[in-house]
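A single protein chain has been omitted; all remaining protein chains appear in their positions.
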Amino acid sequence: MCGSGGAGVMTAANMFIDAAAEAGFYALFGRSSGPQIRGGEAAALLRLGAEPITSVDDTFDIMLAVDWQGVQRFAAELPLSKSTLIICDPSAGDVPDVYVKSGARIAHLPMKDLAKAIPGGRPNMIALGAVAALIGFPVGPLTEILGKSLKKKRADAYEASVAAVKSGAEAAASLGETKKLAAPTAKDVKRWTIAGNAAAGLGAIRGGIRFCAAYPITPATEVLEYLSSALPKTGGVFVQAEDELASINMCIGASYGGEPSITATSGPGLALMIEGLGLSMASETPVVVVDVQRVGPSTGIATKCEQSDLNIAVYGLHGDAPHLVVAPNSIGDCLLATQWAVYLAEALQSPCIVLSDQALGQSRAIIDAPADVAFVGKRLEAVAPTVEGEVFKRYANTASGVSPMPVPGQPGCQYTADGLEHTETGTPSSQASDHSIQLDKRLRKLTGFDYGNHWATIEGEGDIAVVTWGSCTGAAREAITRARADGVNAKLISLRLVYPTRPEHMAEALKGVKKILVVEQSHLGQFTRYLRGEYDLPVKPEQLSRPGPLPMRPGEIHTRLLSMGK
Amino acid sequence: MNKTPDFGAVHTSAELLTIVRLMEEGAAERYRELAEAFETSCNLDTAAAFRELAEGEDRHAAEFPALAGPAPRVTPWGEEDPEIADPDAVHYLMHPWHVFELALRNEEKTLSFFEALAVQSPHAEVKAEAVRLAERERGHVDHVKRRMAELPVPPDDWDEDDDPPNWEAGD
Partner (left out) sequence: MSSCNTSATYTAKDFKSDVKPVWCPGCGDFAVLSSITKAFADLGLAPHETSVVSGIGCSSRIPAYTNTYGFHSIHGRALAVGQGLKLARPDLTVLVAGGDGDGFSIGGNHFIHACRRNVDLTYIVMDNRVYGMTKGQPSPTTESDWDASAMAPPGGTGMTPFHPLAIALAAGANFIARGFSGDPNGTAEIIAEAIRHPGFSFVAIMSPCITFREEQRDWKNTMRQTAIEATTDSAQAARRLMTDDGFNCGVLFRGSRNSYGKEKKAVAAVSDLDAEFAL
């Protein structure tokens, strides 16, 4: 559904999702908009189904345009086909060529005129009614949602909307045929409606986060909006900092004080936080940074998705600075991966970057409720020295590499955290032996830790392994399902733990695999290079990658799998 | 700084002795800090001279009754305690002779203060105590002068360094 400012397509789409939730469906709702703060063109990209949805589809079945202002700008993001039905208002002028060329059927729905006939009626409600009727969506839940969102405010607005939806639904009969929605099967699963960014915020709090300092940035702002209201409720603190340098360092200060801390940002902000992450790493003060990746480099395309912050997240720190990098691979996993990140950061006293992306973060979905897992951050507690005059060793060279970490206020364990290389007590040192001991210790604690089977999502078996990460995972999963129907078996390996690497686990996962396809959204193929640099792969992988803002779609992966399976 | 002495601030002999003990302790502490600073900058002879002074001040402090209860915060001398060395009155290349020259200035300042207090205090008991303290201080001045005389006078170019400043751990 698309239209320019004031058309209300986002409101209509949100109501549609709410109604779908009510009716027992699953859904994925992404959005695309122009750069204007107000009045710009916008597209609500909806996919509904009776089964869980983790990916965008190859094309849209219906494109509904309330008007055509600037909508051609989205053409590349709105793939249509001959089977697509374009519904538009005849008063909005001709359908732009770029859409006509797709060969899609075109049907006219006089949304403005129909709305005018109803006192207080709006074209977006006409559209909502028409689309619902076309796909066979039940009217009951739709009316219920209109009631929930409008009745309290204004009874007349509710009645007008109900009438408009009804009018649109009646008019739909003459628009032509389109795919019908299968009825949802009753399942004994709780469902949620949530966006990845809010999910990351909730996961953070579940993991124990009680402090957030942050600077607003697209497309991470919703993580911060969520935390700014949820943290104070749970006894935490949220601060809007003057910049990303302050954000990360405030988090480090709060974490030093014993409060698990998080900040969220996107590429440009992550670049500014890198020095702070080095301090967190060297001083062994845990901190979590959610990077909701957008198109780079520099300011890039702020509102669109790309998986191109992998290099900076893994290799961006100066010095030999191993640290944690975790990537959620679904909207629900934004919760689990962030919660796990907090647990890991606290247990390993390390910075942890959560590499989410715009497609996960800003898409709203109806999903099965994420599991309530037991990962809560906990640090190795310190005990004060009992011998008089003995100085507490904050950076004790332990077997695991993790040293006991006191909380300020604890008597007898005073120490100075330091980004300068230091001795076991934290005293600055430029000696080779101290450097070597601390480097080994900081690496050992990461590589020796038991990450369990959370390091990757592994599904299915086959001669081909599709190795992917982040928001490409959904498309890869759907492609694998389609390929299996065609007799080509492939295995999905989606990395959740990007750093440190798990060479033995990867070797096990790739055992018997004859071909590898890497799927990612990056111009340079950063993930492919990372895999080839960090892992001993049994075969040279094929690469299917593209920069943002266009998402990887299941169809193209499916096609590649079929050709690899020949 | 521009604080002026307040000769009426100390009312009793006991009070005066207590603050003098605190001053001697403070002087010892400062000399010890300077000794450590010179050890860190590898000027060990000068560090040893500061240690010698610190130990001397420890002995002087021990001659007074130990503090019972909270310390009075009276500073009759207006500015810093005269016997406590200015932490910035040193140079990393200074010689032991300079150390005693610095100590002499401090002891002489203290002596002048006691002499003035003996005349200007409005309290008879304090006046009498100040006379005794001045006499004692003259002994310290003589001792430091003797130590200076035993040490070689530094050459004119004592503060020259061919190397530029350098840092072991510049950060």
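The letters A and B name the chains in turn, as written, and every chain counts its residues from 1.
Definition applied: a contact is a pair of C-beta atoms (placed from the backbone, for glycine too) under 8 Å apart; a residue touches a chain by one contact, two chains touch by 3 or more.
Keep in mind that what you see is a predicted model, and the values were worked out from it rather than measured.
Participant: As a test of the contact rule: which chains in view would the missing one touch?
Facilitator: A, B
Participant: Based on the whole complex, identify which of A:Ala369, A:Ala507 or A:Val539 touches the chain you can't see.
Facilitator: For the chain that is not drawn, the touching residue is A:Ala369.
Participant: Check the options A:Pro35, A:Pro90, A:Gly257 or A:Gly533 and report the residue that touches the missing chain.
Facilitator: A:Gly257
Participant: If I consider the whole complex, including the chain that's not displayed, which of A:Gly8, A:Pro219, A:Gly276 or A:Gly462 touches that chain?
Facilitator: Checking the options A:Gly8, A:Pro219, A:Gly276 or A:Gly462, the one contacting the hidden chain is A:Gly276.
Participant: Please pick, from A:Met10, A:Ala157 or A:Val237, the residue that touches the omitted chain in the full complex.
Facilitator: A:Val237
Participant: Could you pull out which residues of chain B are in touch with the chain that's been left out?
Facilitator: 1-3, 6, 9, 29, 33-34, 36-41, 43, 70, 72-76, 78-80, 86-92, 94, 164-165, 167-171
Participant: Spell out, residue by residue, where the missing chain touches chain A.
Facilitator: The list for chain A reads 21-22, 190-194, 198-199, 202, 205-206, 210-211, 213, 230, 232-237, 239, 241-243, 245-259, 261, 275-276, 278-279, 283, 366, 369, 372, 391, 408-420, 426-428.
FYI, only the chains that are shown with their structure count from here on.
Participant: Can you check how far apart chain A and chain B are, centre to centre, with Cα atoms defining each centre and the answer in Å?
Facilitator: Measuring from centre to centre gives 67 Å for this pair.
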